[in-house]
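Mind having a look at this structure? Questions to follow.
Shown here: the complex without one of its protein chains, the others still in place.
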Amino acid sequence: MSTSVSGGLKKYSVSIIGASGYSGAELTRLLLRHPMVELQELYAFSQVGNHVSDLYPALGCNKVYKQYSGETGSDIYFLALPHGEALQLVPSLVQAGKMVIDLSGDFRLKNPNEHQEFYKQVKSPDAVMTYGMPELFRDTIVKTKAISNPGCYASSIILGVAPLFLGNDDGLKVRAINCTSTSGISGAGRSSKTELSFSEMSENVRAYKVGIHQHIPEIMQALGTSATDPSFDFSFTPMIGSLVRGIYSILNIQLEQPANRAELQGLYHRFYQQAPFVRVRDTMTEVKHVVHTNYCDVHIAGMTKNGSLTIVTALDNLLKGAAGQAIQNMNLMVGINEATGLL
Amino acid sequence: MSTSVSGGLKKYSVSIIGASGYSGAELTRLLLRHPMVELQELYAFSQVGNHVSDLYPALGCNKVYKQYSGETGSDIYFLALPHGEALQLVPSLVQAGKMVIDLSGDFRLKNPNEHQEFYKQVKSPDAVMTYGMPELFRDTIVKTKAISNPGCYASSIILGVAPLFLGNDDGLKVRAINCTSTSGISGAGRSSKTELSFSEMSENVRAYKVGIHQHIPEIMQALGTSATDPSFDFSFTPMIGSLVRGIYSILNIQLEQPANRAELQGLYHRFYQQAPFVRVRDTMTEVKHVVHTNYCDVHIAGMTKNGSLTIVTALDNLLKGAAGQAIQNMNLMVGINEATGLL
Amino acid sequence: MSTSVSGGLKKYSVSIIGASGYSGAELTRLLLRHPMVELQELYAFSQVGNHVSDLYPALGCNKVYKQYSGETGSDIYFLALPHGEALQLVPSLVQAGKMVIDLSGDFRLKNPNEHQEFYKQVKSPDAVMTYGMPELFRDTIVKTKAISNPGCYASSIILGVAPLFLGNDDGLKVRAINCTSTSGISGAGRSSKTELSFSEMSENVRAYKVGIHQHIPEIMQALGTSATDPSFDFSFTPMIGSLVRGIYSILNIQLEQPANRAELQGLYHRFYQQAPFVRVRDTMTEVKHVVHTNYCDVHIAGMTKNGSLTIVTALDNLLKGAAGQAIQNMNLMVGINEATGLL
Partner (left out) sequence: MSTSVSGGLKKYSVSIIGASGYSGAELTRLLLRHPMVELQELYAFSQVGNHVSDLYPALGCNKVYKQYSGETGSDIYFLALPHGEALQLVPSLVQAGKMVIDLSGDFRLKNPNEHQEFYKQVKSPDAVMTYGMPELFRDTIVKTKAISNPGCYASSIILGVAPLFLGNDDGLKVRAINCTSTSGISGAGRSSKTELSFSEMSENVRAYKVGIHQHIPEIMQALGTSATDPSFDFSFTPMIGSLVRGIYSILNIQLEQPANRAELQGLYHRFYQQAPFVRVRDTMTEVKHVVHTNYCDVHIAGMTKNGSLTIVTALDNLLKGAAGQAIQNMNLMVGINEATGLL
């Protein structure tokens, strides 16, 4: 691998395609400070020629955004593009032998019908990459060279219920999951929409895409079922609130058999024992606990008389829900400590 | 009734006990502008001797907060006190023949065991007043002289599901309701708690009292069942977000039989046909649509593949969730148009 | 005047041209509730055919936005248009004998050179209307039929210093005024600019147009001097902060001779004795004290060792800084109490 060597440390040359959005900016910040990375090029279609220091002065970065025209000079490419735009770019990068981490939804869904239903785009059935959720698929990630990075809502929901599906030898069976997630507005990207203006969103809350959000099939797929023919009832209501960063998910879960809270707590602790970024907390979590970090906090908050279960998760949509998780995946792919550059 | 006469209009003399909290301030604002009201005294234990214009300059009110010592000189008394403090005051006001509207939870629950479980207070079984939700109990309210004003979360949830229980001749049967509500921080009152400081709550979201909030038995009672022995599974997760006013509730409802969306829409429209302050909306509602108004917006937002239903409601916790609804109740009690002074 | 009669009260027929912006929405809210007004048409170029209840559900208004094509059927017209667009409309409305209140900057400046310098538009020297600041020019306003409504920053600054210029028999002479004003972001209108998005402006502060804001000549003109040849040094730094509504101005004033604070306090109280909406306060004012009201609060906050003076003012940019002041002007023009519909 064509890496640079600096101060005795072998460094990977890394570029970002789609570097001028909020996820791209967080990738820039993290990669600039990553001890094993030499940040090479920042490609950004709408900002070509502009200085990073003018768009994101806080980054303290003196690079200039460039036009991407098929370059393959780096070892690793992160893509942080609007949905649909990575579909063409990724295959040629993979073919050129590059490591690729795509933050869009283009390569997440195996089922092309679901992709079409939820993304309104046609794609071939083999346009799927390894789903980069380290806490569930670490063994596969360390062997792959192309990662589809999970969605932000999907991360906050999957991590909140995964132990019930994947870590569970006790015969727990899920009958229904109702999710309500509050997202920071940065999740909508660097936007000029009136409905996302400060005057409209300050002190506001607004649900959208109720039951039709594109992260629904992604969640179902990760949990081993499908949106088309689900093995349990699933509802999802995403909301944006008066915050820039963070996703806060309330997951109400109905089990076939009432479960014991202490046993569930044990199950979750065991499941995430090796996970440096998922914290099973005994007390209530909040957005403030995780924002500007790569942590996802999970708290088993309550049970109803009838045995339904409430789990609360919190993460930073731009970090564990995007750029941070992407770096975590890169670390695993190149064989270094999962947490490098993220603590 | 000892009312004043001004400009040909008979006016009711009204006083507020507990006038210096946020609900008290909204009552002050509304009553000062109410065409049938002469606002007489503002009682406030912690602010005795202070000018309203110093505590709430925006009210443009030149009164001084007084100590309440059993006065009964007004026709109507609003009580906006911390829970527990109205238990002693209300009976003597009622005995003195006064109209009373109590905004606390002291007189809401019929079941003294549930009151003790959720409010940690002993009360006698007859310490119950007419539950002042006009859209459900208008006929009783117009005949009563003592109202227990509903809780803010309770209002936002009850109004979102009431047609399924009370307006329903079609044999719909509810199996489960999962509620997640985001509240403005003013719901916690004028507070000096560190965890409600701006530095802690700006851009934050925090759930609390998951499954144990005192509005749970209130909701169940209004829907014709009980928290102790509920006829359907019920979960409730209250959250505070980065906003001062408003409650936004996501209600996920599982019916025994999948329902038809258009029919549900019809059911809701019929149920709230006469209600000036509940708006069944065809498009998504948001906090911004109702804040600083007495409206509660209700929107049937989505249905899952399995037939579960998502309903979204929005109201202003200090108005339809407190002071506004209290005035609405007063209007009904004195026999004038329900909406007087509220539009 | 062709007014309607309703319930014994003669009502004025009023229409708004440019009703769909934030100032237009506040005008709508106020006029709907004004006891002497029949709100007739809402004209809005970009929203023709849309329901007010969809754009501004909180208004509770069931009208539809219309295209303006020269109609003159109302008694009074408010114009709340982007700068430049009223220049053509106002003259024909005035010629048709209508009362006109224009909220733009088009008719504020007497000096066409200053208009061109600060608004980048050519206009003739006679395109000037009565400057509608009631506290300074009440006598002229009651006799006029065409009002140019003051700018929001200008209102907050002029009202803070006017007594030093216009109410002053004591020989006070101003040597310099430095103004720093924080505005709510609604001042920029209903906008889709990225730099005004929630993600960019939450927890942010940003100055702009330092020393070149178009309200500078307006302020100088109202104080009896000019931006071109000022009689004192004047600097103005406008900022937007993390708030939707409100303007908060810090006015640092250097006098030729040190003044006595008690005497200044007296001067201010006398000057605003008859003004229902300017409150000279003994304690610090804040945005929260005036938002959603038509008040402008003025507080003499401090003096330096060298005798320079700090005055703080607060108002709601959409009310006393726009729609509220416009209604106040209308009240004066039609000869009713200045405060009607505004308390």
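Note that the chains are named A, B and C in the order they appear, and that numbering of residues resets to 1 at the start of each chain.
Everything that follows uses one rule, which is that a residue touches a chain if its C-beta (ideal position, glycine included) is under 8 Å from a C-beta of that chain, and two chains touch if they have at least 3 such contacts.
Keep in mind that what you see is a predicted model, and the values were worked out from it rather than measured.
Visitor: Consider the whole complex, including the chain that is not shown, and state which of C:V244, C:L267, C:V280 or C:L332 touches that chain.
Guide: Touches the omitted chain: C:V244.
Visitor: Any idea which of C:S53, C:N111, C:T140 or C:N178 touches the chain not displayed?
Guide: Final answer for the missing-chain contact: C:N178.
Visitor: Kindly state which of the options A:F78, A:F107, A:Y248 or A:Y295 is in contact with the chain not pictured.
Guide: Of the candidates A:F78, A:F107, A:Y248 or A:Y295, A:Y295 is in touch with the missing chain.
Visitor: Touching the absent chain in the whole complex: find that residue among C:E200, C:E218 or C:E338.
Guide: Residue touching the chain left out of view: C:E200.
Visitor: Tell me which stretches of chain B touch the chain missing from the display.
Guide: 22, 184-186, 188, 190-194, 196-203, 242-244
Visitor: At which residues does chain A meet the chain that is not included here?
Guide: 33, 54, 57-58, 60, 202-203, 279, 281, 283, 285, 288-293, 295, 297, 343
Visitor: Spell out the interface residues on chain C facing the chain that's missing from view.
Guide: That gives, for chain C, the contact residues 176, 178, 180, 182, 184, 200, 203-208, 210-212, 227, 230, 233-235, 237, 239, 241-246, 248, 250, 252, 254, 284, 286-288, 291, 301-306, 308, 310, 312, 314.
We adopt the following convention: only the chains that are shown with their structure count from here on.
Visitor: Taking mean CA positions as centres, which chain lies farthest from chain A?
Guide: C
Visitor: If you average the Cα atoms of each chain, whose average lands nearest the overall Cα average?
Guide: B
Visitor: For chain A versus chain B, what separation do you get between their C-alpha means, in angstrom?
Guide: Going by mean C-alpha positions, chain A sits 39 Å from chain B.
Visitor: When the centre of a chain is set as the mean of its C-alpha atoms, what distance in Å lies between chain A and chain C?
Guide: The computed centroid separation for chain A versus chain C comes out at 47 Å.
Visitor: Starting from the mean Cα coordinates of chain B and chain C, work out the distance between those two points in Å.
Guide: Their C-alpha centroids are separated by 37 Å.
Visitor: Hunt down the residues of chain C that sit against at least two other chains at once, touch-wise.
Guide: 202-203, in rising order.
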